[in-house]
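With one protein chain held back, the other chains of the complex are shown just where they sit.
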Amino acid sequence: MSDLEMPPAPACAFASDNAAGAHPLVLDAIVRANEGHALAYGSDAWTAETEARFRDLFGPQATSLLVWNGTGANVMALAAMIRPADSIVCSRWAHIAVDETGAPERVLGTKLQTVPSLDGKIVPEQLLELEYLIGDQHHAQPGVVSITQSTELGMVYSPDEVAALCDTAHRLGMKVHLDGARIANATAALGGTVDALRSFTVDAGVDAVSFGGTKAGMAFGEAVVFLDPELARRAKFIRKQVTQLPSKMRFVAAQFNALLHDDLWIRLAQHSNGLATRLYDATKGIDGVTYDAAPQVNSVFPMLPAHLIEPLQAWCFFWPWDVTRDQVRWMTAWDTTADDVDRFAAGVAALCAAG
Amino acid sequence: MSDLEMPPAPACAFASDNAAGAHPLVLDAIVRANEGHALAYGSDAWTAETEARFRDLFGPQATSLLVWNGTGANVMALAAMIRPADSIVCSRWAHIAVDETGAPERVLGTKLQTVPSLDGKIVPEQLLELEYLIGDQHHAQPGVVSITQSTELGMVYSPDEVAALCDTAHRLGMKVHLDGARIANATAALGGTVDALRSFTVDAGVDAVSFGGTKAGMAFGEAVVFLDPELARRAKFIRKQVTQLPSKMRFVAAQFNALLHDDLWIRLAQHSNGLATRLYDATKGIDGVTYDAAPQVNSVFPMLPAHLIEPLQAWCFFWPWDVTRDQVRWMTAWDTTADDVDRFAAGVAALCAAG
Amino acid sequence: MSDLEMPPAPACAFASDNAAGAHPLVLDAIVRANEGHALAYGSDAWTAETEARFRDLFGPQATSLLVWNGTGANVMALAAMIRPADSIVCSRWAHIAVDETGAPERVLGTKLQTVPSLDGKIVPEQLLELEYLIGDQHHAQPGVVSITQSTELGMVYSPDEVAALCDTAHRLGMKVHLDGARIANATAALGGTVDALRSFTVDAGVDAVSFGGTKAGMAFGEAVVFLDPELARRAKFIRKQVTQLPSKMRFVAAQFNALLHDDLWIRLAQHSNGLATRLYDATKGIDGVTYDAAPQVNSVFPMLPAHLIEPLQAWCFFWPWDVTRDQVRWMTAWDTTADDVDRFAAGVAALCAAG
Partner (left out) sequence: MSDLEMPPAPACAFASDNAAGAHPLVLDAIVRANEGHALAYGSDAWTAETEARFRDLFGPQATSLLVWNGTGANVMALAAMIRPADSIVCSRWAHIAVDETGAPERVLGTKLQTVPSLDGKIVPEQLLELEYLIGDQHHAQPGVVSITQSTELGMVYSPDEVAALCDTAHRLGMKVHLDGARIANATAALGGTVDALRSFTVDAGVDAVSFGGTKAGMAFGEAVVFLDPELARRAKFIRKQVTQLPSKMRFVAAQFNALLHDDLWIRLAQHSNGLATRLYDATKGIDGVTYDAAPQVNSVFPMLPAHLIEPLQAWCFFWPWDVTRDQVRWMTAWDTTADDVDRFAAGVAALCAAG
């Protein structure tokens, strides 16, 4: 391949949605929030507005607390949900189990009970299989189930699937946490409306949500939204205790206010979701490229000829996924363009053709 | 007082230095960093520059890691310093002991051994008094001493004082952590040069520093700087594990690059320190206002007539300090102006005169 | 003193009540329990009997769980009592704060908020002084007060004192834990009846008790007794999780059954308490020996001529207490005899006379 002349690389690579910066409206909100003094730790007008916006989204009983990052949001939400000796049930692909360097175990002191999954989703039967643990003093007690929407493998739970999980969980005395680092993409995939958001969260029976901001177009910042008011009672103390209380909170809140205004967060996710489909469509026919499934959100997981992965990464970076299958991940972001996708697909095609 | 006509309130109140926003150059750095894609979690050019800047400050052996906030910086630094069954020795006023909602105990699982202090400083003798604990299996083992520079009460350790503490600590087998949430103010107070910074940190024998950015003029972001390279070996894993790994790290790094450029951080601290002295000078003679000491950095702690505190807060907000003494805290920030100080002092004088 | 001929040393030294072995009836119970097979982890007849005995002592709502040791009992009880971000308020002399190597901080992840005390007792006003912390997100929330009865300095709370503490604690939303490593000695001191026990525990409003067995005459074993049934709901899971679930539990239960039978525990404590008074009476007049107070339970804390402490320890061992005051601790046990006391007092007198 040394003599293959590749087309110009796309402006945006397909590494991750957190490689993108902040949306201009979000950045502008930061700039505009930088006026004069405002009391720290949430006693400011921007945060009050954000809290109202989350009540608009999830209903008047919803309590939102702004935090720094996704791991922090998950840990803080779960800290408010677990009882002593509980375990947290999640898929074997769950970010909390795989990609957070043991933060939940350290900060919560809690066992993560992982269950098998191919696509990052779990089903009610998997909770029922753990029912025998309940009441036995020798085993951690399944107390919370944490699901990721959209999943780490780019799949989306239907509202009915979430509702069925919540029903079973609640029947077993468990609470339900939804890791929504990419909740915008899931909302976009399920209809792109606030009703869609509600259908798989508050209407389905979810008790607490990690609501992602960073990957949706912010520079930083996430929210924990408690839909079960009881869980929110100690939340502000817990947030500080797990190091997730932003000092100059207006800078998180102002971003959310811009992102949540006029459904910007949904529109950006529709954009990135759409480009993942475009990328899938443009590459699925390339000789050497195979897929397990069509994308539901903003990532695709193709298998590639092994010897082409490194040259392709060198041209336009992306991350490997399952090295045992030569599977990689291509991810779009709010600022990926159709031209980026087309150039990238052209590069893939050229490389595969040169073989 | 209902008929007292107060002068116009200052533009900036004296609540805290974290009530201020970001310095324009820092904000501008955020805006300029928002260009295109950059790999997350520190694999970007801005972060590389910040790391180099911290090596310039502290020497080539220094390892810096960017984090979200002060509590996070302290917890992360200490997590890298403690051994099992260690305790952390600190003043009874220490932020980690008083103002972090038990974050150190929760995330570290470690006892904080507080020792008496009037001004937030501790002395080597207080470490020696704990030597009898060492080797006794019934007691947590003093493993780290954490000092705050400048202290929670606005006092500054001299370089010799820090060196003496480090000597004693090291002789007892302990490590030394410096909580530098206001390290800029301390640096300004001790000469306002990088040499001054070094004199009470790396030259004095400090092993790890929480280097404050937020209160020094950033929108958010702090750094943990390990001066003992051995402590840095596991630091990147620990940072993620304690939920303090920023995703789009360029936005923290860019701010530090602006703040550390051309000693901006020191100049801003000189400014706020100077205005605290101006406020002290302007109020120490007012009948009813008394002080224990002149300010060393950017805060003063006056005692006021009890019945005037609330009216004064209503006019221009600040926080109480020691309610048993009618003591309050007035704090200046990088954006406080001489006019703010003068207006505020005038208001205090007017209120006290009206009695 | 090299040529001083000391009288024969006592058979039992005055080091600690945990230097004594097990009472013969307790040992016999172990031997008799060693018959055939019995299901582990508490599903045995001995444990059922112990649980009934504790209900007889504390009332039908009491739930008891057997554990290994005192630190374990305290940690397990507190683990069932704290909420996230709570702190545990205790005296600066509290065993949990001073003598447990940071076990509470590690296993609970909880801050211990120590308050001043001379004799190990605390008063309601000290809780009220912490009320300002409640509701402030920057501070750990006072959630449990832990008192020691009898205290680490051999003092006894009156039932009224405990009731007043419980009233205040409950009014502040706090729970009350009683560390009863020497609850037998306190019961003996307060009348020596089951009614006396109830007067300072269940009748006073205490929520959970660490009920000491080891120092009262067992070879090992303690009990956690929850008087507030709500606290007991998760207790069996917590016990296992904090490593305090005995496998062949019949060997703990059988000891308690012997100890609690026919008030043996109280009679043994009356014996050791009485001998401490005998020791006090026999030594208070010796030239060079001074006391702060007469003993209330089974220990005395004399100040001695500094140069005589080591020779006296070499003759008949005991532990130092406050080295800054040349204060030591002499403790009696269930098997200490009047002859031991008299010989020891004679030795002290001889040494002091030889000076």
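Details
Order as written gives the chain letters A, B and C; numbering starts at 1 within each chain.
Keep this in mind: contacts are C-beta pairs under 8 Å (C-beta built on N, C-alpha and C of every residue); 3 or more make two chains touch, one makes a residue touch a chain.
Quick caveat, the model's predicted, so the values are computed rather than measured.
Note that of B:Ala9, B:Leu25 or B:Ala85, the residue touching the chain absent from this view is B:Ala85. In the complete assembly, the contact with the undisplayed chain comes from A:Gly102, out of A:Gly102, A:Gly173, A:Gly191 or A:Gly355. Checked against the full complex, the candidates C:Trp68, C:Phe211 or C:Tyr280 give a single residue touching the omitted chain, namely C:Trp68.
Residues of subunit A in touch with the missing chain: 85, 87, 98-102, 105-107, 109-112, 132, 137-140, 323.
Counting the whole complex, the residues of subunit C in touch with the unshown chain are 11-13, 15-16, 18-22, 27, 30-31, 33-40, 68-72, 75, 100-103, 106-107, 214, 219-220, 237, 240-248, 250-251, 317, 333, 335. Contacts to the hidden chain, counted on subunit B, fall at residues 41, 79-80, 83-85, 109, 137-138, 140-141, 234, 236-241, 245.
Heads up, the rule we're going with is that only the chains that are shown with their structure count from here on.
Centres computed as Cα averages put subunit A at a distance of 34 Å from subunit B.
The distance from the centre of subunit B to the centre of subunit C, each centre being the mean of the chain's C-alpha atoms, comes to 42 Å.
Listed for subunit B are residues 100-102, 106-107, each touching two or more other chains.
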